[in-house]
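Can you keep this structure in mind? I'll have questions shortly.
The other protein chains are all here in position, but one chain of the complex has been omitted.
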C-alpha cells in the first residue's frame, strides 16, 4: 500500500536548486522531489507507512537541510484515485 | 517513464470536499487527488505522457468542475528520486 | 494517551460567532472551540485516538457547518509538555 | 478550572524545531507545544489562572527564546465544549 | 484605573462609513471609534473593567452590526504611558 | 480637547518588547503604548494639538527608535463617542 | 500654499474605469484622478486647505461613489520638492 | 521597432479560460495571450506603437471583457535582448 | 502641459525617512516627494515630458538611492481633472 502522507512545499534560498533537490531526495521516506514553477521552488512528496515518521522527516530531517528559506507542509488526509472511486479507498484500510 | 507534469493546488468553495475530490479524480490524466491540511483543500497530481495534455486538463477540464474557488498550478520541471540519484535522472537524459 | 491531532483555524461569515462555535463544539471528536482575537474568529481543537478520524471531521463534518467562510487546518506532528520533557514523550514512544 | 487564555502561533528560524519546542514548553504557564503542519512551525497553548500572566509569558518569556522568527498570539475569549453546551460555560464563571 | 482591553480594526463594506461608526460607538463598553486612513476604515477602542465583557462586545455585539466586512481584534496585554514610566505600571500591580 | 491624531501599529524585532514600549512611550506626544496580541507587537496612540506634529513624531522620532522592524501608521480622520453622538463631534470643532 | 493632504489608492469593481474616474474627479477637493498600472486601478490626489475636509471627502464622498471595491488612503505628512530643499519647507514653517 | 508596452496579468472568474483568452486576443493591440500556470490564469502581451493606446486597451477594452476577476498591468520601461546587448538598445535610441 | 507619468510607492529601511525624502526629491524629474501614513513611507511623483525618461529615473536613479527597502511604481495612463471633464483631456493631446 503506497501511502502519500505529506506534500512539503519548499522555497529555496536563491542558488543551486537542483543540488538542494538531490539532498532532500536522499532522505529516507522522501519518495520524490520535483522542481516546479510558481512561488515555491521544490515539492517533496513524503510517503511512509506510519504517520508518526512524518514529524521526524519534516521537523528534523528536511528542516535541517541547508539552503531552505521556508517550508509549508500539507499533510494528506485521504487519497482519491480512479481505481478507488467505487470503494472510496482511504489511506488506512 | 512515470512523468508527473503538474501539481494543482485547489481551494474549494466551502461544502462537500470529498465529492469534489471524486469529480476531479475521475478526469483522465489526473493520477490522484489528496484532501490536505493547510490553506488549500485538495491537491491534484496530473501525470501525462505529453505536456500538451496539461493545458487541456488544467484550463478546460479541472477549471470547469463546479465547487472550485481558486486553483494554483505548479508545473513540474524535473523529478529527483533516490533510484535516480546516481544517474541524476532528469527528463532530458 | 491525550492526543491532539489537529488545530483548525476558522474564519466565520460575519454574524453570530458564538452560535457557530456551539455547532462545531457539538461534533464528535472536537474537544474544545475557542473564540479568539486576531484574523481568525474561532479555533477548534480536534482530539481523536486514530488519525483517520481527522479527515472525516475536517473535510466532511466541520466543512459542512453553515456560517464558515474559510478554514486552515494545522495537523499536529508531536506534542511537548513539561511532564514529558525528561522522557521527551512523543506520540510514537 | 483549567483556563486556556492564549494560542501562540510560532514561525521558527529554519533549524532545530524540536529543540525550540522543548525550550518553550519549559516556560511556566505554557501547557503544551505542538509541532504542526502548515505555514507555522509550532503552536504554544498558554493556560494560566489570571489573564495578566499572559503579557509576561508572551511579550517577555516566549519573545526572548532564541530561534523564533515571528509569533502571532490569539487570545481566547470564550471556550465552548460538549460538557458545557447546556450551560454555555464561559471561562470566568 | 482606565484599562484599554482591546483595539478592534474594522474593514467596512463600501458605503456610509460615518453611520457605521456611530452604530458601533453606541455599544456599551466601546469608548471611542475613529475613522482612519489605511487598509482599515474604522478603529474601535474597547475599554471595560473586567476582561470577560470583551468576548461579548467583540464576538456578539460588534460582530452583528450590519455593514462590517471583516474585523481584526488586538487585545491589550499591558499599557505603558509617561506617568507610569517610573512605577512601570502594568495591569497586575 | 483631547485629540487622537494617529494610531501607529508596530512590529518589533524579536527581543525585549516591554523595553521597546517604554522607549516609545517616553516620546513627547505619544499618549500611551499597548503591547497587544496579533500580528503587531505594539500600538502607539499619538495625541497632539496640531496635526503637523504627527510627521515629526512618526517619521523622525518613532522611526528612529532601535528595535522596530516595521510601522504602519493609521491617521485618525474623525472620532465618534457616546457623548458626542448627538452633535457628531468631530476632532476640530 | 498648494497642500497635498491625501493620496487615495482605489481598486475598482471590474467595469468602466474611465467613467468611475470622472465621477471621482468631479468631487470638490479632488485635484486629479489618474488611471494607473499595477494592483490599483485609480489614484485620487486630494488637495484641500484644512485637513478636516479630508474626512468628509474620503469617508463620505469618495466612499459612496458606486463602482469602488476597496480604497486605501495614504495621508501626506510632509512634502519635499526641489524648490523647497533649501528652506526644507514643511507644513509647519 | 517591436515595442512591448505592457504585460497584463489576468485572474479569470472560474470557468471557460480558453474562451476568455480568445476574446482578449481579438482586441486590436493585443499581440498574444498565454494561458499560464501559477496564481494568474492568463497573460496578455500588449504591443502598440504609441503609449497612449495602452490606456484605452487596458482600462477600457480588456477591463470590460466579461469573465475577468482581477487584472494587474505591468508597463514595460525598457527591453533588453541579445541582439541589442552591444548597442544596449533601449526604447529611446 | 504638466504631465504626471508615474507614482512611486517607497518603503524605507527603518531610519531617517526625511533625509531619504530629500535625496529622492533632488533627482531631476521627481516633482514632489511626500512622507505618508500607511504601509509605505514615501510617495514620489515623477513628472516628465517624454515617457522614456521614467525608466531611467525609476530603474536607475531612484533604485540606487541608499535607504530604500522596496519600491512599487504605478505608471499613469490618463489623468482626469475637473477642468478637463468636458474634453476628457488625456495626457498626450
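We just call them A, B, C, D, E, F, G, H and I in the order they show up, numbering each chain from 1.
Please note the rule applied: contacts are C-beta pairs under 8 Å (C-beta built on N, C-alpha and C of every residue); 3 or more make two chains touch, one makes a residue touch a chain.
Since the model is a prediction, treat every value here as computed from it, not as a measurement.
Trainee: Could I get the residues of subunit I that touch the absent chain, sorted low to high?
Mentor: 6, 55, 58-60, 63-64, 68-75
Trainee: So which bits of subunit H touch the chain we can't see?
Mentor: 4, 7, 18, 21-22, 24-26, 30-38, 40, 43, 72-82, 84-85, 88
Trainee: State which residues belonging to subunit B touch the missing partner chain.
Mentor: Against the left-out chain, subunit B lists 50-52, 54-55, 58-59, 75, 77-78, 90-92.
To be clear about the criterion, only the chains that are shown with their structure count from here on.
Trainee: Starting from the defined contact criterion, work out which chains touch subunit H and subunit I both, please.
Mentor: G
Trainee: Roughly how far is subunit D from subunit H, centre to centre by C-alpha average, rounded to an integer in Å?
Mentor: Averaging C-alpha atoms per chain gives centres 48 Å apart.
Trainee: With chain centres taken as the means of their Cα atoms, state the distance from subunit E to subunit F in Å.
Mentor: Distance between chain centres: 14 Å.
Trainee: Going by the contact rule already set, what residues in subunit F reach two or more other chains?
Mentor: If we look for residues of subunit F contacting two or more partner chains, we find 18, 35, 37-39, 55, 58-59, 72-75, 77-78.
Trainee: Which two-chain combinations qualify as touching?
Mentor: All chain pairs meeting the touch criterion are A-B, A-C, A-D, A-H, B-C, B-D, B-H, C-D, C-E, C-F, D-E, D-F, E-F, E-G, E-I, F-G, F-I, G-H, G-I, H-I.
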